[in-house]
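Of the protein chains in this complex, all but one are displayed in their positions.
For chain A:
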Amino acid sequence: MSDSATINTEVIIDSNTSNITPQFTKRKSQLSKRFRVDNEEDRRLLKEKVVNSRLEQLENDNEQSININEDNDDDYQEEEEDLVYTTPVNKRRQSIAREKKKNEKKSMNLNFNEVLEKSYLETYPDHVPTYISVQSKPSSFPQRHFCSICGYIGSYTCKQCSSRYCCEKCYGVHSETRCKSSVYY
């Protein structure tokens, strides 16, 4: 905490004194990596991004992505076997059949977000209740903030990633492990 504060003041001093002492101009042009997020707009964007990705993670079922990879591996092995045992004609037939199968499967399997986008629920008039219009509205009470490390009341905000912490100890853990200090990666 104290460390970051001092760096910050140095930067300000640099900008003020740059005209007088040319030695410091080099340092001014290269802002520390940890200070990429230095305006409100970026901070807001970062916060939104973090919250959304977190919600997506919480919505996630039991390791679906791994499963998809595994399926691909299976397919790959099969193809290798085909190369060894079958003639090209057979292979072509098989690949056509396989594609057909895949298409069939696709038509049965929907992706909820895609379907939601395609159904254009925003265009419905106000009096027709739809999936979007039945979502409950935001709460009238302000959001409470909890320490992202220990879960108790988080009174302080990290300057880089705007997540909360409650004490110096938790901030240490946070900056070592969890601080995502940039919007861009």
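The working rule: a contact is a pair of C-beta atoms (placed from the backbone, for glycine too) under 8 Å apart; a residue touches a chain by one contact, two chains touch by 3 or more; residues count from 1.
Here is the rule we use: contacts and distances are computed from a predicted model.
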{"item": "Protein name (UniProt record) of the chain left out of view, among \"tRNA (adenine(58)-N(1))-methyltransferase catalytic subunit TRMT61A\", \"Actin-related protein 6\", \"Pescadillo homolog\" or \"E2 ubiquitin-conjugating enzyme\"", "value": "\"Actin-related protein 6\""}
{"item": "Positions on chain A contacted by the hidden chain, ascending", "value": "51, 54-55, 57-64, 66-67, 70, 74, 105, 108-112, 115-116, 118-119, 121, 127, 129-131, 134-141, 143-144, 146, 149-153"}
